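Omission of a single protein chain aside, the complex is shown with its protein chains in their original locations.
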Amino acid sequence: MSVKKHYSFLVNGENHTVESYPANRLLDVLREDLRLTGCKEGCGEGECGSCSVFLDDVMVNSCLVPIAQVQGRQVRTVEALSSDPLGKILQEKFLEHNGAQCGICTPGMLVAAITLLRRNSQPTLGEIQDGLAGNLCRCTGYKKIFDAVADAAQVAREQGVLEGGKA
Amino acid sequence: MRAYVPDFDITVPDRLDDALKMLAEKPGFYRPLAGGTDLMVVFNAGHQIYKNFLSLHKFQELHGIHVTDEEVEIRALATYTDLRYHPILKAEFPMLCQAAAESGAGAIQNRGTIGGNIGNGSPAADTPPALAAYGAEIDLISKDGVRSLPFRNFQTGYKQMDLRPEELIRGVRLKRKSGRLHSYRKVGTRKAQAISKVCFAATVRLESGKIVEAGIAYGSVAPTVGCCEKLEQKLVGLSLAEASKLDPMEVKKLAGESISPIDDIRSSGEYRLKVAKNLAADFVSNLENLNV
Partner (left out) sequence: MGKYIGKEFSRVDGVAKVTGAAPYAAEFHVPGTAHGYLVMSRIAKGTITKIDTAAAEKSPGVVRVFTHKNTPKFAHPEKYKSFKALQSPEIVFNAQPIAVVVAETFEEARAAANLVEATYRREDPSTDFFGRVEEAEQAPDSPFSGKSVQTTGDAEQAMSSAEITFEAEYTIPAEHHNPMEPHAAVAYWKNGKLKIFDKSQDVYTVRSNLAAALGVPEDDVHVVSPYVGGAFGCSIRTNYYPFLTAMMARELKRPVKLVYTRRQMFTGHGYRPFTHQKIQLGAKKTGELISIIHEAANNTSTVEKWNDSTTRFTRHIYACPNMKTIQRLVKTDLPTPCAMRAPGAVSGMFALESALDELSYKLDMDPLELRLKNYAEVDPANGKPYSTKALRECYRRGAEKFGWDKRQPIPRSMREGNELIGYGMSTGIWYAFQQPATVKVVLKADGTAQLTSATSDIGPGTYTVMTIIAAEYLGIAPEKISFGLGDTQMPKAPVQGGSWTTASVGSAVHGAAMKLKSRLLSLAQKDKDSPLQGLGPDEVVLLDGRLQNRKQTSNGVSIVGILKAEGMDSMTEVHKETPSKIREDYQLLAHGAQFVEVRVDEQLGMVRVSRAVEATACGKIMNPKTSHSQEMGGVVWGIGMALTEHTEVDDRFGRIMNPSLADYHVPCCADVRKVDTDFIEEDDRVVNPLGVKGMGELGMVGIPAAISNAVYHATGKRIRHLPMTPDKVLKA
């Protein structure tokens, strides 16, 4: 048995303290305690990527992160992506290319796309597929998502949001 | 059905020494928790039998990939992402990079660790066949010090390993030697995000035109990593040209002897055996085409 403890961490730049059992999932804390419902639960086992968020700027499946490991760290969710220049470009390109349909996979797709483009600002189709491999979508057939990511990469390079070249 | 959260406790020590003391004081009480990419899945599925976890994430001693002239040491908390993009590993131990790249996808690779992949003991894990093929050594740490053994001897049965309750996996070490050829193949249902039906890692090392070392190992086709020792022995001493002319039927037979694939939800034993043999035969017959 465990007891509830206080965990403090930053979410989208704001300090939050929650009282929670240590094994509680970051996903539940975000959705239930903080009511940030942008991240979705599609499977609860790290297969679908719908719950992806940034933990200390690294993409994670929030359904697989116990809150005990989040103490003192930084979380960023889809709700804050508009304030990130690359996130904003991706959001616009997902709209323009119809990369979002039902909308459940979209937040995770955006997080994965940011992760990919930060590492590789000129991805090939195969590299985009690899970068989004952990995010399942049942609506789009993926192609419009690939198009959105490739287009966003180009615009981000042109605007100087991303440097050209591969890490 | 998911497990009941209050039943589970996670302790987060600041220092490795403290954690090792805790493990020694209560042997078997704590289950080490690294990236959670397996333990949390089991937890979410309601099948988690362990109740008390010891989170390792704060221990700097367990992070990182350290390179010397003789060897590469991969510490237990190195993530798949760390492995995948490491320049020395890419150049000298590419099968590990490939295994890491094919273990789940980005979010899993960012959290999943090599120590977890080993310690979890799954026969379907993707990095152990590469470690076995490369002849890695594994280091285990307890409050009494470090114990090392060949990785091939570490797994003793299905989800069984030579790991004492007071020990943690500190890392694995790989000998840096020139002249290696490598072939890593993973067969899954989908092109990505699939647990292996068969995973194959094979390497040979050449000196003066002859094979002096061979490492050939399978995942997902036996209770532990399946090492093809007979086939390895067969290859040692041959030139690549001689090896590539070995009778494919004999290669398949030798490869098949070291594995015992079963039917499960991901594939049939028959398919696995057939594919495993095909992969070995393909590797051997194409040895001359592999680049050093």
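Letters A and B name the chains as they come in the text, with residue numbers starting at 1 for each one.
The rule is short, and it goes like this: a residue touches a chain if its C-beta (ideal position, glycine included) is under 8 Å from a C-beta of that chain, and two chains touch if they have at least 3 such contacts.
None of these values were measured; they are calculated from a predicted model.
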Q: Using the touch definition up top, pick the residue from A:37, A:74 or A:122 that touches the left-out chain.
A: A:37
Q) Looking at the whole complex, which of A:18, A:67, A:104 or A:150 touches the chain that is not displayed? A) A:104
(Q) Touching the absent chain: which residues on chain A qualify? (A) 21, 24, 28, 31-32, 35-45, 47-48, 50, 77-79, 81-82, 91, 94-96, 98, 100-107, 110, 128-130, 132-133, 135-146
Q | Hidden partner chain, residues of chain B it touches | A | 1-2, 4-7, 46, 187, 189-195, 197, 265-268, 270-271, 274-275, 278-279, 282
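One rule holds in what follows: only the chains that are shown with their structure count from here on.
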Q) Just curious, how far off is chain B from chain A if you go by their C-alpha centres, in Å? A) 28
Q: Using the touch rule from the top, collect the residues of chain B that touch chain A in their complex.
A: 2-3, 5-10, 12, 33, 35-37, 40-41, 43-45, 53, 55, 57, 85, 101, 104-108, 110-111, 191-193
Q: Under the touch definition given earlier, write down the residues of chain A that touch chain B in their complex.
A: 1-3, 21-25, 44-47, 49, 52, 58-61, 63-66, 68-69, 71, 112, 115-116, 119, 129-136, 167
